[in-house]
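With one protein chain withheld, the remaining protein chains of the complex are depicted in position.
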Amino acid sequence: MATTVKRKPKAASAAVTEIDRDTRLRLYQLQLELRYCEKRAYDLFLQNLIKGTSHLALGQEAIAAAFGVAMRPDDWTFCTYRGHAHTQARGASMEGVLGELMGRVCGLLKGKGGSMHLTDVEKGAMGSYAIVGAHLPIAVGAALSAQYRGTKQVAVCFFGDGTTNIGAFHEALNLAVVWKLPVVFVCENNLYMEYTPISAVTAVEHPAADRASAYGLESIIVDGNDADEVYRVAQAALARARDGDGPSLIEAKTYRHSGHSRADPAKYRPPGELEKWLERDPLKIYRERLVKLGVSRQVLDDMEAEAMRQVDAATETAKASPPPPLELIDRDVWADGGSSWRN
Amino acid sequence: MATTVKRKPKAASAAVTEIDRDTRLRLYQLQLELRYCEKRAYDLFLQNLIKGTSHLALGQEAIAAAFGVAMRPDDWTFCTYRGHAHTQARGASMEGVLGELMGRVCGLLKGKGGSMHLTDVEKGAMGSYAIVGAHLPIAVGAALSAQYRGTKQVAVCFFGDGTTNIGAFHEALNLAVVWKLPVVFVCENNLYMEYTPISAVTAVEHPAADRASAYGLESIIVDGNDADEVYRVAQAALARARDGDGPSLIEAKTYRHSGHSRADPAKYRPPGELEKWLERDPLKIYRERLVKLGVSRQVLDDMEAEAMRQVDAATETAKASPPPPLELIDRDVWADGGSSWRN
Amino acid sequence: MAELTYRDAVSAGIAQEMRRDERVVFFGEDVAEAGGVFKTTVGLLEEFGPKRVRDTPISEQAIIGAAMGAAMTGLRPIAEIMFSDFFAVCWDLVANQIAKTRYMTAGQVTIPLVLRTANGGGVRFGAQHSQSVENWAMAIPGLKVVAPSSSADVVGLMAAAVRSDDPVLFFEHKFLFGNKGEVPDGEHVDELGVAKVVREGKDATIIALAAMVPRSLAAAQELEADHGISATVVDVRSLVPLDTRTILGEVAKTGRMFTVEENPRLCGWGAEIASIAAEECFYDLDGPIVRITTPHVPLPAADALEDATIPSVARIVETVRTSMG
Partner (left out) sequence: MAELTYRDAVSAGIAQEMRRDERVVFFGEDVAEAGGVFKTTVGLLEEFGPKRVRDTPISEQAIIGAAMGAAMTGLRPIAEIMFSDFFAVCWDLVANQIAKTRYMTAGQVTIPLVLRTANGGGVRFGAQHSQSVENWAMAIPGLKVVAPSSSADVVGLMAAAVRSDDPVLFFEHKFLFGNKGEVPDGEHVDELGVAKVVREGKDATIIALAAMVPRSLAAAQELEADHGISATVVDVRSLVPLDTRTILGEVAKTGRMFTVEENPRLCGWGAEIASIAAEECFYDLDGPIVRITTPHVPLPAADALEDATIPSVARIVETVRTSMG
């Protein structure tokens, strides 16, 4: 699948620029880390060490990884409940992620938020939002802050195909364009909202790209399983935002290998669909490309082993971490650290 | 201004069909009634007989009138606080309208709703909604009911340019298309939201028409000050809906002669703008056309006198009507007629 | 009598009403093909077909608006809002449109609909998927508000809600979905606005709702067994209409009132009922009215934290015991 673009001169769409070897290795490394860590999360469910819900992005790693590599350290990420990868891709620690899923005090949120709200402000991971659409306007606000303060920071906002049908999507896109804000909207079209195919509930074929013109934006579709393609589009959109040319809306075509959430066996998929997409697994694609580009198998094997080692270490740390102390219940409602509503 | 249309085969856009003399006279008569009644409302403010707020549609009558004439009696209208004309155009009585504005018991809502909520269910005027955007999804629901029951009724939903930037607009349009519902969305683009030019807060030039493609709909722009043009577009859209071909989105270009609401002197308008639009006053356009088509001035003068007579009579009735009795406060919260929340 | 889970009682209740009345249609996100994310609507699409049972986009305003418009024009829709927290994205349609339109139009419009939702905490879903927001609804004139605690009540109150000509918000409790209970055979229809005395006692009256009902019952048993305190437990079931007769009557009998609610501390339904008592049966009270609530914090996610935040059996026992002591 090639990147397709319609209309408008100053495009956020990808120029065919070269990506150097180091960048490529970082892209692979990051995809490995995201993949292995989420696979571990899956194992931890099965061991009943993760309670509540959890939403894996297995198969969608190329997008988070490409942006993670392309973004400046002081840029901001806003993502969803399916945000483990996006948060980690900004540098949040694996034990912070796994610990939060397991409800341990070493978790990014000390267990207070849970899997759907991963946040690491120091790393620019400005939060995972669990109500569909809410974070799009919030990302717009961060972009307003960057514009106002002249910092050239960019807010990147990830969301799913299903999110394009909620009102907040529309309001956020319009305001971002009206104020020409440095924000990049990334729709990860994985074909399904929860269990319902996006095509069954959407008036257009490409839920994001076919709406871009409603905000005077160009229509950008990228192969979300190809980290290089996403990286190029990301660089262009980030540059456009930094140059003061306003927002972009990118639709990345992808697929989640597992169900919507922990509870979902994904029986609604037509037979053969998953298999077809597994052929296009972003890690598989990327490994093959690196091999073709002359990276030795040994280097790749080492990278894989290293990622696994990190995940193992993080798992041990998280498992050893205690549950959060009960006094945290009354902490941090307010900026003074407390929760008191009376004198 | 001609009707412009982009894309799509089965169009709700106007074919250049002939409009017969009788229809034309009804269109004029209705525009007169709407105009004179609202002008009277304005006079009644000045006499302090109308309290609270009130939103006139002086200058926008062609749209309400054209749909009023084109719709079937059992079709449904959903409109906004600026809904006197739309409600009256379905057959609601002038004293019902003026009485409601004056807070009298003869009002359409017995004084309980006020000017922003005019409703006459018997006439298919299903309500005026005062929170921007809310009635679009409600109209979608009425269309669902028509589709489900197979009645071929159509829901027509009027709203302003500013409304295209709120989330409910987006959700309603998408769902209407997904379910292929018999609903006609009519955006009356009068260039301003309240006091702010729509162009200052909207990402595209044509707030509705430029968004039609985001729902797979054709882009339709019509001269909203020409009742014939609107009538043709209305007929086509209503037919399309009745034939089971789904919704339409129409952008009607128009202008309000007065301020946004009672409190607004409309100082934000650039000099000369109002004057330019007064040249294109729908009543003026229409009278000239009728004269050109051979209708005698005497017939037109008589129609005008008759409309004025009706307004005068309604004014007297409304003035003579008492304020609503206090027992209405506790009525009609519930379907049993009462308001009791306990036993 | 059949034994049904609370979960299955939901679809049973809806199916009972859809069989009876063609005007009842049902829609929401993932409710049709998938049978709902909580599996509360399994089988409805199969039985009633795609015209009556529909999947929607993620468009809560459109869902609620569509339900309202359909209800105004002859249907009796049931719409699902997947988690009650999401009422916040469509509250205008609920609180400003559905609740007020009949009144504002002097009765011209009737809006017979049911908005069902999964409410409440206890399942580690975190602060945006665990709220108890029945108090948001209770605060809005024009809405009826129901929250069943048992399988039988799910069916019976669902039927009453669907048959009501007024809009009803129907709060199903996530924590109860797996609970089993007897449901009367044949058509089962209950009544809105009737509280139930689920345990009779002499010393104190505990007023509870939804998941707090079984917890209050367990607490009452422990209070009796371990502390010799005999407590009445009232299941409110319906916040609007509110059965003040039963509630105040039971309070007057014991002279002590406790409310147990999942709402955060401020402005929950417990405050409302406590205030009614403080005004209307002040002279029957032998001591302070005590509310047992979630503290005024968003709900934390980790198991230990969540369990210590929502009122527990232990906290109910402890609070009643100390206040009576």
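By written order: A, B and C. Residues from 1 in each chain.
The rule is simple: contacts are C-beta pairs under 8 Å (C-beta built on N, C-alpha and C of every residue); 3 or more make two chains touch, one makes a residue touch a chain.
Please read these numbers as outputs of a predicted model, since none were measured by experiment.
Hidden chain, full complex: it touches shown chains A, B, C. Contact with the chain that does not appear here is found for just one residue of B:Met116, B:Leu173, B:Cys187 or B:Ala212, B:Met116.
Among C:Leu4, C:Val89, C:Val114 or C:Met324, only C:Val89 touches the chain left out of the display.
Residue C:Glu280 is the one among C:Glu3, C:Glu46, C:Asp226 or C:Glu280 that touches the chain not shown.
Across the entire complex, the residue among B:Asn165, B:Asn189 or B:Ser258 in touch with the chain not shown is B:Asn165. Between the chain not shown and the residues C:Ala139, C:Ala252 or C:Ala314, the one that touches is C:Ala139. In the full complex, chain C touches the hidden chain at residues 85-86, 88-89, 91-92, 94-96, 99-100, 103-104, 126-128, 135-136, 138-142, 240, 263-272, 274-275, 277-280, 282-283, 285, 287-291, 296-298, 300-301. By the touch definition given at the top, chain B reaches the unshown chain through residues 51-53, 103-104, 107, 109, 111-117, 129-134, 162-163, 165-168, 193-196, 200-202, 263, 268, 323-324, 326, 328-330, 333, 339, 341. For chain A, the list of residues touching the undisplayed chain reads 76, 78, 108-110, 112-114, 117, 119-121, 126-127, 129, 131, 133-146, 148-149, 153, 155, 167-168, 171-172, 174-175, 178-179, 328, 331-337, 339-343.
Here, only the chains that are shown with their structure count from here on.
Centroids built from CA atoms put chain C at 40 Å from chain B.
A separation of 36 Å divides the Cα centre of chain A from that of chain C. One finds 44 Å separating the Cα centroids of chain A and chain B.
Contacts with at least two other chains are made by residues 56-57, 59-61 of chain C. Multi-chain contact residues of chain A (touching two or more other chains): 165-168, 200-202.
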